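In this view, the complex is presented without one of its protein chains, the others remaining in place.
Chain nomenclature is as follows: A, B and C, assigned in order of appearance, with residue numbering initiated at 1 for each chain independently.
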Amino acid sequence: MTRTRSDHRNVFRFATVFLAGLSLLLMTGCAWAGKVFSLSGPQSTMVTEGPVAKAQWDLFMVTVYVTTFIFIVVGSVLAYAQIKFRAKDEAAEKAEPPPQGHGNPLIEIGLIAASVILLVFIAIPTVRDIWYTHDVPEAEKGNALDVTATGFQWWFKFEYTSEMVKLPAGGEAPLVTGNELVVPAGRPVRVHLRTIDVIHSFWIPKLAGKVDMIPNRANFLWFKADRPGYYYGQCAEYCGESHAIMRFRVIALDQPDYDKWLANQKLPARTVAAGAAASAEQPKIQFANYQINDGHALAGSAEFDANPLAAWHRMQAPEAGENAALVAQGRKIFQEKTCVSCHTIRGHEGMGITGPDLTRVGARSTIAAGVLENTPVRLAQWLHDPAHFKPGNKMYYGGYVVQEGTGFNATWKQNFTLNDTEINALVAYLHSLK
Amino acid sequence: MSALTAAGHHEPSKFHFYIQVAMILSVVTGIEVVLVYLPLPKWFVVTSLLTLSAGKFMAVIFYFMHLRWDKVFCTILFFIGLVLAGGTMWALLHLFAADASKPLTAAALEMARLAVA
Amino acid sequence: MSSHAATGPIDHHHDHTTSTGIPNKKLLWWAFLASDCMFFGALISTHMVYRLNPPPGNAVPTQVFNIELTSFSTFILLMSSLLMALAVNAIQRGNVKSTRTMLLGTMFFGCIFLGGQVYEFEHFVHAQKMTLSNSIFGSTFYTLTGTHGTHVAIGVLLLGMMYVRTFKPANGGGLFMNFAHLLAICVTFGVAFIWFVPGLIEVVYGLPIGTLFQRAAIPLAVGAAGLVSLFWLGRSRGAVEFGEKNAVDVEAIGLYWHFVDIVWIIIFTAVYLLEYL
Partner (left out) sequence: MAEALAKNAYTGGAHAPAKKATFDLFARPTAKTGLVSWLTTVDHKKIGMLYGGFAIIFFLIGGLEALMIRTQLMVPNNRFITAQLYNELFTMHGTTMIFLAVMPLNAAFFNLLVPIQVGARDVAFPRLNAFSLWVWVVGAILLNVGWLSHFSDALKGFGGAPDAGWFGYAPLTSRTFTPDLSTDLWVLGLQVLGLSSIVASLNFIVTIINMRAPGLTMMRLPVFTWMALVTSFLLILALPAIAIALVEVMMDRNFGTSFFEVSGGGQPILWQHLFWVFGHPEVYILILPPMGYVSEILPTFARKPLFGYPIVVFSGVAIGFIGFGVWSHHMFTTGMGNVATAAFALATMAIAVPTGVKIFNWIGTLWGGQIMTRVPMMFALGFIWMFMLGGFSGVMHAAAPADAQQQDTYFVIAHFHYVLIGGATFALLAAIHFWFPKFFGRMVPEFWGKVSFWLIFVGFNCTFFPMHFLGLNGMPRRTWTYDSNMGWNEGNLFATLGAYLLGIGIFTYFAVLIYSYFKGKVAGSDPWDARTLEWSIPSPPPEHNFAAIPTVHARDAWWYEKHHKEEIAKEKAEHIKAEESHGGIHMPDQSWYPLFSAFGLLVGAYNFAQIHQPLVLFGNQVSASHLPLAITGGVIMVAALYLWALEGPGGYHLHLGPDGKVTESRGDH
């Protein structure tokens, strides 16, 4: 290769132009590029809303400072060496080799010592924060709220172990909710982490780092929300087909709001008074077209995203124009279509525990573990074809069967078929459960 | 090969030595078995058991496996594995003995049963 | 390498063709044993971890175990180790005949050990109702001791192969004989440990000896036939290729065999004895 030298130059020229072009691209699309590094999404770990997350973020920044410092020092020396000692031309390459030096123990030991010292800067806060983030500080223990969270493939159950409710059948049991955890702001919350099947992980980025829910282990974490707010949570350990969309929400409320919410929760399921817009005739279909036609866009509407906490508050009040007959019909279908075998609606029918508790599903801001906004249309779509939104979800019956000639195969079937009218009634019913 | 035999580069026989080692090993095994039944403090029995079996272990590798007469490198090689395996076991046992690792068992069994249901 | 081995006097602690003086095979086996430490380390850890916090419904080890039998097995394995050491000692002195005897003896004791284990497993499963799957103790215990047993069985097979190799004629040929010989060994020893040793143990625990012979006339006959052919095939058949130069081969298998023994030393203490405290 006799053209080597000029080849080099060509490539470097090419690379320079390329890099220049790239940075130009970045600069012209500045706004866009800014968004590439947009760091304040609803699950951002940088926007901390509680002491645990803050301690974790601050520690992270310590590591960033230390390593950036090292990078600048080491990187500069490396860059300098690369430029300074480059053979400038062919002649230089062919020249006598440089002195064949073998090393310098003093420099080595010095650098090792420096590395160790720099690591100490990271190690000390690390150890301190391991203890801090582990459990509720001693001083606040008395004020802490204990909740048990249980992971299921692919949703979460929450039990308020200190808040007992009367069961219709007699006796007491802890208050149970699903997929939305409501907590008082400003008070520490200790979440005991359990799972019924595989490993899940409980993570509310803005409030606290994750801790795993591991079968046969008594894990827990704690967090505190500095102020009322609506926080995104996510399962953070791969748990099977729909792990990606195993989500939940944490809603932090003022103490008075929280008390109000709690009082309401403890009541049995809400029944719509017969008088409300009673109508003997066949109930009208409220939304003729619930077919899934909006692609796959999940999550909330723009309005919802703008202020999810407000959206949540709106969900708490009964909807206008409730149709008591339709609701009653929905309640009946809920029984007939075997929904009761998996879902509990405390005070109404149902005692299933393999699906989320639906006693107040109408007051949730999302359904299907944070995947869909809880609008009538969305709920209808969910009932129409849950697997469309959550592949493999367990709102099915069936099992794994051996198919002839091919060995194992999974054939899950939906255990209920609902027509439009039934779905319509069910939606009215479920939305009446506030 | 016959030339070799003539050259007489034989090992000195260790026949009797091996038998003695084996006898000692058997006796130690006997002591171990008896030890667990003696009314001695637990820590003492555990320590003695561990020391005795370590002693047996060493006797076998150094005499029967002739590490004692081989290049030290063989010893080093084997001890790399032994030390790492021992260290890993030690760490695992401590990890699982920690309070945080107490299994939920009873409750967990209950849950597992629910999940199957 | 092999071409050099024959050119100089054999020094059993030094191989002049390698950089360290340690023969390649020996080094390979020592490295493998280092690795095997980790295998058993992981297995024993698993067992101990579950002993730390036994779940309800676990079998109670001391009720299951039969410590006399296990102590006996431990002794037997020690004796096999002794014979193995003697086999190496013999071949290093060029004594092929004695090597064969010692190898057979090692295999024999190894098989008694295996027979004891077969009895033990069978007894645990049937009399003590501890199976592989009905308690975690069963799972870890059988897997650990079973893996060890598999090591012993592989060791017996390797010894058998080594044994028949000592008959490989100096002038070539003999593949079929070699194969037949190995088969005879497998049959004989297979019968010995799968049937006869457990049976004998039963006798010790009260089975009338007559019943024992009645129950298993056929396996016994097969075993006897195997034994006879073993003797016949094991007669002197002229010059053999095997000799002092193969000492390192025997030694290598010996290392493996002794290792299996030391693993048992640990298992005996950690899995059995400590339970009695």
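Note that in this section contacts are C-beta pairs under 8 Å (C-beta built on N, C-alpha and C of every residue); 3 or more make two chains touch, one makes a residue touch a chain.
Nothing here was measured: the structure is a model prediction, and the numbers come from that model.
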Omitted chain - touching chains that are shown: A, B, C
Residue in contact with the excluded chain [from A:43, A:148, A:271 or A:316]: A:43
Hidden partner interface residues of chain C, rising order: 1-4, 7, 18-20, 22, 24, 27-28, 31-32, 34-36, 38-39, 41-43, 46, 49-50, 54-58, 132-133, 135-136, 138-140, 143, 147, 161, 165, 168, 172-175, 178, 182
Interface residues of chain A (partner: the chain not displayed): 1, 3-4, 7-8, 10-11, 14-15, 18-19, 22, 32, 35-46, 53, 55-57, 59-60, 62-64, 67, 70-71, 74-75, 77-78, 81-82, 85-87, 92-93, 95, 97-105, 107-108, 111-112, 115-116, 119, 122-123, 125-127, 129-134, 153, 193, 197-199, 201, 203, 205, 208-212, 214-217, 219-220, 232, 234-245, 295-300, 305, 391-392, 400, 402-403, 405-410
On chain B, residues whose C-beta touches the chain left out of the figure: 73, 80-81, 84, 87-88, 91-92, 94-96, 98-101, 103, 105, 108-109, 111-113, 115-116
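Throughout what follows, only the chains that are shown with their structure count from here on.
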Chain-level touch network, classified as line, ring, star, complete or other: line
Centre-to-centre distance between chain C and chain B (centres being mean Cα positions), rounded to whole Å: 17
Between chain A and chain B, centroid-to-centroid distance (C-alpha), Å: 49
Where chain B touches two or more other chains at once, by residue number: 101-103, 105
Residues of chain A touching at least two other chains: none
Chain C contact footprint on chain B (complex, rising order): 1, 4-5, 7, 9-11, 13-15, 18-19, 21-22, 25-26, 29-30, 32-33, 35-37, 42, 45-46, 49-50, 52-53, 56-57, 60-61, 63-65, 69-71, 73-74, 77-78, 80-82, 84-86, 88-89, 92-93, 96-97, 101-103, 105-106, 109
Contact footprint of chain B on chain C as seen in their complex: 6, 9-13, 20-22, 26-27, 30-31, 33-38, 40-42, 44-45, 48-49, 52-53, 55-56, 67, 71, 74-75, 78-79, 81-82, 84-86, 89, 92-94, 243-245, 254-255, 258-259, 261-262, 265-266, 268-269, 273-274, 276-277
Partner chain B, residues of chain A touching it in the complex: 150, 194-197, 215-219, 353-354
